[in-house]
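Would you mind keeping the following structure in view while I ask a few things?
Excluded from the complex is one protein chain; the other protein chains are retained at their positions.
And now, subunit A:
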Amino acid sequence: MRQYPMHSHLFSYTFKLLLVISCISIISACGSSRPYTQQPVKTFDPDNKNIPRPAETEEHFQWETLYLSTFYQLEKTLDLGSIFQAVGHAMGINGMDEADNVNVLDEVPNSSWYTRRHYFKPMSLNELKRGPISGAGPDTTQPITVIRGKSEGVTPGFTVQDARGNTYIIKLDRKESPELMSSSEVIVTNIYHAAGYSVPENSISYFDPDQLVIAEDATVTKGGDEKPMTKADLQEILDKAQIREDGKVRVLASKYVNGRPLGPWNFKGTRKDDPNDRIPHEDRREVRGLRVLGSWVNDTDRRHGNTMAVYVGKGDKGYIEHYLLDMGSTLGTVGVSLRHTKRGQEYRYDPRYMGVLYGTLGLYVKPWARPEAKDRPFYPSVGYFESKLFSPANWVTSYPNPAFEKVTPRDGLWGAKMVMAFSDEEIRALVELGKITNPEAKEYLVQTLIERRDKIGNYWFSKVNPLDKFKAMLAGNNLIVSFADLGVEGGLFEAANTSYRYKLGDPDQWISKELLSRKSSIAIDLASTDLEKLEGEEVIRIQLHTLRNGKPYPDKKTDVYIEMKDDRARVVGIKREG
C-alpha cells in the first residue's frame, strides 16, 4: 500500500476545509441583489438606541503607531478573504470592498457619526462661519478660572471655566509661529463641521492674562506627575505664547463637548460594548471619505487618538456620538510648530520609500525632499502648506489609517464632492475665521486651499462618473431626469464641451439605443418609448456616460433607477461603476 507523507494529508484536509468554507459562503450568499428600493430611501441610521454607558478607553499611541505601521500591514496580507477579493477585482470578476453603510443612492444616512450638511443643503456664509458654535464662545468679560494646566507636550495650555460655567481647553500659539495653530484649528473645525462631522466648538479668543484666576484645587501636569498649580506654572505656560500689543493673549478655546467623554474611537473594527456600533469603522463611508477631506486640509494627524466617543444621555440611557478632535495639526502646522515637507507625502516610517531609495541607490529623489520643495512663499502664520506637490492619490497620514487605506473610487467620489462643495467665496469666508493678520498670508492660504480642492476634484472625478443629485419628475408624457455634473459645477470642465450618452431600459434589459444629451437633464417621451417591453415593471433604468470633448471621461458608467408609480417619478437607486 502506498504511503503518503503527512504533507499530502495536510493538503487533503486543506482542500476539504476550503470546500466547506466555499459551500457555506455560497449557500449564505445565494440569491440576487437589487440596486434599488421600492420603499422610502433610507436617510437615517438609528444607531442612537439607549445603551448602558460603556467603559472609558485610553489612547495607546505607541502601540497603535507600531501596530498600524508593521503588524497590521502583515495581517492584511494574511487575510485571505481580502486577498481573494483583490485578486478577483484585478481579474474583473468582482467589485471592490465597498463601504457598508451606504443607501441605494450611494449616500451615507445620518447617524451618530455623520449629519448631512453643506453638500446636501448649502449653508450660508454666516452658517459656515458659525460652524459648531452654539453659544457666544468663552466669556472674556469676567474673570476666568484656571482649573488645570499642561506646561509640557506639543501644545502647552490649560483648562478654564468662564463666568457662564462653560469649560474650555485653552491652547496657545507659539511666539515663533503666531496665529499658526489657532487659525488652522478653527478653519478646519468649521470645514469638517460643514462636511457633516461632529466636532467641538473651537474658536479664537483674546483675553488679558490678568483675568486668569487659578482655582484652589487646580493642578498642573509636569514630568508626567500631577501637582497643585501655582502662579509660576501659569506664567511658564503663558511665557510660551505671544502677548499682543494690547496686552491680550490670543488663544484657541475648545469647549467641552456635551456628554461624557469615553476616550477615542478606533478607525478599525467596532466597539464591543456598544450594541449600536454594527459596522466596522473602516467600512463606514464617512470614515473612509474623511481621507479625501483630510487630504484637502492636510490633516496628517488623523489617528484614533484625535477622535472621541462621547456618551450622550442621562444615567444609563444614552448612546455614543462620534467626534473628530484636534484639528491643530492641519494646513501648515503640526501641533504648534511648522510642518515638515514630507508630512502628507509619506508615512513617518515608510518602508515603501525606504525600499525604493535603497533599491535605486538613492538615485530616486523624493520630490518633497528636493530643495525646490521649500522654494515658495513662507508665512509664519500659515507654515508649510502647498498645492504643487500635493497628490490626492498619494496623500497619507503620518501613520497608516485602516479606514483610509480602504478608500475605493466610490468612497473617493463621496469625499471629493464634500470638498468640491466649498466655493472660492466660501473658502475665503472660512479662512477669515483664522483671523490671520497678514493679508498676503491669508490670500496664500485661500489660493492653496482652492488649488488643492481642484486637484482633488480632478483626481476623484476621473475615477468615477461624477454625476449626482439625480431628480426625476413626470411632466405630461415626459419623464424628466435632471442631475448635477459635479465636474462642471466645480468649474473643472466646461459645460459646452460636455455631453451625456445614455440608454434606457428596465433593470434587466435595454429598450433604447444610445442617445445623447448636451444638458445635464434628460427628457424621455414616454409615449414614443417602447415601454411595453418592460412588462409591467415600475422601475426603469438609465445608464449614463459622461463625454468630455466627445470622449467618455471617465470611462465609467452610472446606472440610475427610477420608479414611476401613481403618476409620480422618483429616483430609487444609483449604481456607480468604480
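FYI, a residue touches a chain if its C-beta (ideal position, glycine included) is under 8 Å from a C-beta of that chain, and two chains touch if they have at least 3 such contacts; residues count from 1.
By definition in this document, contacts and distances are computed from a predicted model.
Trainee: What protein name does the UniProt record of the undisplayed chain give, "Surface antigen", "Autoinducer 2 import system permease protein LsrD", "Protoheme IX farnesyltransferase" or "STAS domain-containing protein"?
Mentor: Hidden chain identified via UniProt as "Surface antigen".
Trainee: For the chain left out of this view, which of A:Arg53, A:Lys76, A:Lys129 or A:Arg260 touches it?
Mentor: Answering carefully, the residue with contact to the hidden chain is A:Lys76.
Trainee: Any idea which of A:Glu98, A:Asp208, A:Glu236 or A:Asp273 touches the chain not displayed?
Mentor: Residue touching the absent chain, from the options given: A:Glu98.
Trainee: In the complete assembly, which of A:Gln62, A:Asn126 or A:Ser528 touches the absent chain?
Mentor: A:Gln62
Trainee: Give me the subunit A residues in contact with the hidden chain, please.
Mentor: Given the touch definition above, subunit A has residues 4-5, 7-8, 11-12, 14-15, 17-19, 21-22, 24-26, 28-47, 49, 58, 60-63, 66-67, 71, 74-76, 78-81, 83-85, 87-88, 91, 93-98, 100-101, 103-104, 109, 224, 275-276, 278-280, 283, 334, 337-341, 349-350, 353-354, 357-358, 361-363, 365, 369-371, 374, 378, 380, 384 touching the missing chain.
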